[in-house]
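Here the complex is missing a single protein chain, while all its other protein chains stay put.
Right, chain A next:
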Amino acid sequence: MLRLNGVGRRFPNNVIALDNITTRIEPGAFIALLGPSGCGKSTLLRILAGLDTPDTGSLTWDDNTPPGPGDIGFVFQDATLLPWANAEANVFLPLRLAGKSLETARPIVRDTLAQLGLAGFEHAKPTELSGGMRMRVSIARALVSRPKLLLMDEPFAALDEFTRHRLQDDLFALWREARTTIVFVTHSIYEAAYLASRIIVMSPRPGRIAAELTCTLPDTNTRRTDPAYAALTTQVTETLRAVMPA
């Protein structure tokens, strides 16, 4: 999908948010960016999205085709829906911005809502939905334009444990079906180990890649109870202990 070549970002206040990030994001990968607060995960995600530009280094997209409008889906920590629009209108938004009419887009919008378990909630306003359902609408909105790359910035951090597990399961199922390339920022070792095909561990000040782990859990929905999952979380924990400054 793309390659990062020595990407660095220094903010005007002289904070070095990212320093010499070099890695590759292979098509179809589910990459978890794991690291403590302030290590530049959000900054890296914004650079991938083209919302921020690196001061040093560069991004090289496969076939030299940088993404256009709708090629990148972005999910924030909060659902950030338009409060005045219902679920359908919120999910329709990216297509609307691309100049589509609701009539032509409605089947795709409804399909995407249904994929996220929201069939029947098309006309619900954000205030009428639970936090988990709002996040589902937000994910549907990111997926409706069929993006090549899905970027998620701690999307489940604000949810309760039960809702978080359900959403992790559903996201994993969606990814197994569509194999959309995903870069997923998280603070949670367990979330990273459960979802990712590769974990990039970052360390702070300056934000650097401290370690990379390729995960080889079975590609099934029973991962969470697999002994290999427990072994992987232990491995990630040990890696974190080894690379984090005391």
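Criterion: a contact is a pair of C-beta atoms (placed from the backbone, for glycine too) under 8 Å apart; a residue touches a chain by one contact, two chains touch by 3 or more; residues count from 1.
In this text, contacts and distances are computed from a predicted model.
Missing chain, UniProt name from the options "Anti-sigma factor", "Fe-S cluster assembly protein SufD", "Cytochrome oxidase subunit I profile domain-containing protein" or "NitT/TauT family transport system permease protein": "NitT/TauT family transport system permease protein".
Checked against the hidden chain, the listed residues A:G40, A:P54 or A:P126 yield one contact partner: A:P126. Checked against the full complex, the one of A:P36, A:G57 or A:G70 touching the unshown chain is A:G70. Between the chain not shown and the residues A:P94, A:G132, A:P155 or A:G207, the one that touches is A:P94. For chain A, the residues touching the chain absent from view are 46, 49-51, 68-70, 72, 74, 76, 78-85, 93-94, 96-98, 125-127, 145.
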